[in-house]
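Encoded as structure tokens, the structure appears first; notes follow it.
Chains shown are a subset, placed as in the full complex.
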Amino acid sequence: MAKNTYMRWRLPLVCLLWEVAMIVLFGVFVRFGAEADAHWEEEKREMNLTSDIENDFYFRYPSFQDVHVMIFVGFGFLMTFLKRYGFGAVGFNFLLAAFGIQWALLMQGWFHSFKDGKIFIGVENLINADFCVGSVCIAFGAILGKTSPIQLLVMTLFQVTLFSVNEYILLNLLHVKDAGGSMTIHTFGAYFGLTVTRILYRPNLEQSKDKQGSVYHSDLFAMIGTLYLWMYWPSFNSAISDHGDAQHRSAINTYCSLAACVLTTMAFSSMLQKKGKLDMVHIQNATLAGGVAVGTSAEMMLTPYGSLIVGSVSGIVSTVGYVYFTPFLESRLHIQDTCGIHNLHAMPGLIGGIVGAITAAAATEDVYGKEGFIKAFDFTGVYQTRTPSIQGGFQAAGIVVSLLMAFVGGAIVGGILKLPIWGDAAAENCFEDGVYWEVPEDEESDVYHMHNPDKPASP
Amino acid sequence: MAKNTYMRWRLPLVCLLWEVAMIVLFGVFVRFGAEADAHWEEEKREMNLTSDIENDFYFRYPSFQDVHVMIFVGFGFLMTFLKRYGFGAVGFNFLLAAFGIQWALLMQGWFHSFKDGKIFIGVENLINADFCVGSVCIAFGAILGKTSPIQLLVMTLFQVTLFSVNEYILLNLLHVKDAGGSMTIHTFGAYFGLTVTRILYRPNLEQSKDKQGSVYHSDLFAMIGTLYLWMYWPSFNSAISDHGDAQHRSAINTYCSLAACVLTTMAFSSMLQKKGKLDMVHIQNATLAGGVAVGTSAEMMLTPYGSLIVGSVSGIVSTVGYVYFTPFLESRLHIQDTCGIHNLHAMPGLIGGIVGAITAAAATEDVYGKEGFIKAFDFTGVYQTRTPSIQGGFQAAGIVVSLLMAFVGGAIVGGILKLPIWGDAAAENCFEDGVYWEVPEDEESDVYHMHNPDKPASP
């Protein structure tokens, strides 16, 4: 069945209307935070700072840039592994993230940086907006190659909204710690995306099976994404932790976890194959599970060897997932998960939430020091009386809330995306850039022959 | 007509002679600035600093590295989109930038860091040298594929010189603000390059038309350049702003402007095409216009919504430029602009200069605070009596001076480059790496033999 994938008026309309909306809302609500405002000279004195170099910019900005690279190059290139969907992978990721960060600045701003009718932003807001969009990039991984750019923008609009609500519930109402976002970003993002792709189930997707694989160079492009995610993940997990030891510790734990994860991934990638050869899919993805799995606990006293254990386990779980779970999810549960986000984000995200709950529950004043204990878990004000075990319980509740939000939200948004007005491609045209992109002329005839070896060559 | 593109003696001679000149000039003039000198221990006390961690290194170096990546990977890979000119794009960009930063350290040093007969350098000089070279990389974009490496080195020599003079006039004589270089880097660099390519007009360039396009993977390589420019642009615009709020604000404004720019670029890319498909040329280039267009004003109180507006407009102007202006410039004005720098740097640069002038003219003590107002525009010393509207006038004058310098300088340098001694290629060999590079022996037949070792070689 031919579908109408003509974007000429629909895509521009959505992009322009939404951008106008952003401008209006930013005009009404968004202002510079104290440390980015020219009134800073006066503010500085009030904040008891003695010099410009104590501006928070200098202590968050390098991490922000690393996170920024992860969102745009990391996620973007990770998804270029498909032989004919590199433009869509990098380009649509670029589009949805660029819109998402604007909308996230507003949504998160209303919840967290709202004062006297205005949202005051600084570098930390930029990081949080990138984080929020990270969860959309994850969900994008499940539906990669099967949706139109408009669907992606619609999904971004709703997912950013739901993310912000969920984040508010977890961080503010449950007073849960989740600096690296195992729950808010990975668990929520992945199960949301899996639910959406389940709703959008395409029974005839095997018609584009020949395009679902990689070619040699597309696998190398994907490794650019993998490595940037892997290398900068310590910045991701530490970017919004408290200044000082928490941020320092967070980077170390993540570094350790990721290193261990690479070894177990390689081991299981080879072991689970009859020929014993390594599979690039695993190397590109499962090596990152160690970063996801310490997202909640990295800023806690997880300890380096604890990190190695968590990283090792998550590499194994993730690789096993690619080999056994992904085919099962597709054949039995009709969940078509293009990038295998169930293995890279969903399961490791759950591990991360659980490890976080356990690490919090096991906290003692002896390990953290008297002051460090209070600071690490923010046991001040109304939370003064919280004990570690209660905190652990709330952390666990955070996982449940994130899952519920993902399933319910994903089902509703999936339903909206199923409407036949968004211009998605027919099953046989999935995973093909030519649908939404001008593809270099010569290339096509090449590809034409490539995929139609039985057709005669051009004269 | 066959042209002599033999480089064996000419290129080495130029490279070696110039490098020797650099060594001699550095030996005579360049010394470590106070904060990089081992005498620092004594200097520190004089500067009233209490500790080593107040060294400016820590507050500029991360931005410097981001800018460095933009110059070498950003510009280098952005230009790899041509199917057969990837080596030239990355390699010649590498060559001219490596020479340019040395010459820029001297030129800018004489103008700005000269004291007692010596140039004293620190991390800020490294950033400024990279900035200066950025304008050469921009001009390179206009003549990409049509010039010899010697021509590029000659152009770099002159352009860096002119850049430094222009920068001195703007920053020191006119007392203009231009931290992100909308005028000094983009407007000057682009119109300089456009003038040079006009003088070097090649009437028979359609002979190499088949090589002027991209192939699928070359477009992905170019996206590496695009994304690194896009992600690190907040660092570019804030790198040399005053410490504290100015630098912080600069990054936020640029982040906002760029995000908006992506949406309007996508919208117009689709809208201006009959088939409504997205064009990688636009995504690779016009998405960056938002960074150029806030280059002057980002450190001012442009406000986040102001940035969204500027970014949105510049994305539209740039995309429209690619569709309508570039063909017009080529057919009517004989300006052959390989990368479309008119759309990415020239027009957005002008927008940036104008927005900067308006933002400066609109400044009030109310918005900036009493101290912030003086600090933001350096209204001290002889400039104590400047009002915002006068500052706006001077800003506008800066645009005019940059344009004049670009046109006159470009015409002269273009004339020099037209001399038949530099070894540029004939029209039919343009956009072809094989002219100046050892290219892997017969790519296509290689691949053929590689995978079919038992087949006879092509006849």
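By written order: A and B. Residues from 1 in each chain.
Just so we're on the same page, a contact is a pair of C-beta atoms (placed from the backbone, for glycine too) under 8 Å apart; a residue touches a chain by one contact, two chains touch by 3 or more.
Owing to the predicted nature of the structure, the values given are computational and were not obtained by experimental measurement.
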Note = For this file the homomeric complex, of which 2 subunits appear, totals 3
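Just so we're on the same page, only the chains that are shown with their structure count from here on.
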Task = Note the rotational component of the Cα superposition from chain A to chain B, reported as an angle of 0 to 180 degrees in steps of 5.
result = 120
Message = Under the stated contact criterion, what part of chain B meets chain A in this complex?
response = 54, 58-59, 62, 66, 83, 213-217, 219-220, 223-224, 227-228, 230-232, 234-235, 242-249, 251-252, 255-256, 258-264, 266-268, 270-271, 273-280, 283, 287, 301, 303-305, 308-309, 312, 367-369, 371-373, 375-376
Query = In the complex of these two chains, what residues of chain A are touching chain B?
reply = 6-9, 11-13, 15-16, 18-19, 22-23, 26-27, 30-32, 35-42, 44, 52-53, 55-58, 61-62, 65, 68-69, 72-73, 76-77, 80, 86-87, 90-91, 94-95, 98-99, 101-102, 105, 121-123, 126, 149, 217, 221, 224, 436-443, 447
